[in-house]
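Of the protein chains in this complex, one is absent; all others appear in place.
Entry: chain A
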């Protein structure tokens, strides 16, 4: 109810600016009506409450049914309330958006006339002016990659991919039938995970694209393949590769005649992003990087020349990589090295570029320690970490994750990397991390998580099921003693293989998070997010 009145004041405010003499008369009329209403109010306030509620209930039900927000969004008052402060930040709007706003204004006028009959709300309307800015839509749109079991959502995704093909046709040669491919799932999915995709590495998404591809830039196609085949893996590596590919895209981009760079480039990027997410679901770090780029692109002033704009964007990307990844890892190493003392036995899991960097730096600073690398099937990423550390000359031990209870009594500290830090303090990282944290806690060994701030994410999650990634199930097949037991798992009806990629670690297992902003407890992640939002 507050929102409606807030909307009314905002919308009324717009109108005040546009047509003043009319408003004077309207105001006088309103005052007269208020006078009459105040008399009626004494008689029947509860009836009006009911009326008001009826008026407000149909309004919020509209946004509920129409919320997958298309651009030409029809009219719910709440949506317009939230859209208008956001719209004020964007520089230019398309015709469709302007039309929508006008419609919104007209309808809210109607609603406000209804509301004015209720009287008394005008006095409270001054306070809630501030709230629509803070009360952002609480339920953000659910990402596509966790709605695989919903046929409606899948159809929408297919349509969206087709639309993105059409948007690319304007500037390219005449290509028919080329679109962002929709990858199909492979194999029997465990029932608990039927809402997630499960792809096979043997069917890369590029099989369905014809050559030459003009909707999707070739460096993006290459990047997508590298993601889907696992050639580029690891949160930092994927983000850096993405940003470099975008630099290439921007370099090769030329503004079509009647379009503005700031708007058109963002539209160009959308099919690329869809393609990449079909190859492999985007990571939180990639998501943040994309948000940053889109913001930078839309902030390009319209009078800027194309060469100048491109240069600015390339610089932005370079500075992002430099600040958020390279310098951040230097800062984190500095803090982390304080925590490594001589004689330490440090346990690491899998291959985290950040943790490896910290250990190499510490070794160069003449700290005496030895490292235990824990590895797990089927990815066996610990071998890569082992290779890097051994090359540096660090004394290493190698075990599989099932030997954890055996090796932990020797360990003095555990260093873990993270894929993302969620807003409720949970750490999302490679599957097995939570297990290591659990057993370390049981043996009273401190667990330190190292994570850059650009991986902080506003999502919340409490278990590893609702949002995860399913890797190729064939990876679990192995030959031992000449026998491959799971060879024909597809033929057996009741057998399923589960190859999870991520899991979430509860914050009570983690003792410290080392970020480029300092050493914080796990529960301070939303504080950092808030500070970052204010900065931006």
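The criterion applied here is as follows: a residue touches a chain if its C-beta (ideal position, glycine included) is under 8 Å from a C-beta of that chain, and two chains touch if they have at least 3 such contacts; residues count from 1.
Simple rule for what comes next: contacts and distances are computed from a predicted model.
Missing chain, UniProt protein name, picked from "AP complex subunit sigma", "Translation initiation factor eIF2B subunit beta", "Aspartate aminotransferase" or "Auxin-responsive protein": "Translation initiation factor eIF2B subunit beta". Here the missing chain is touched by one residue of A:262, A:285, A:376 or A:524, and it is A:376. The missing chain, though absent from the display, is touched by one residue of A:403, A:460 or A:531; that residue is A:403. Considering the whole complex, the residue from A:434, A:453, A:467 or A:515 that touches the absent chain is A:434. Where chain A meets the missing chain, the touching residues are 190, 192, 375-378, 380, 383, 386-387, 390, 396-407, 430-432, 434-435, 438-439, 442, 463-465, 476, 478, 480-481, 485-486, 489, 492-500, 503-504.
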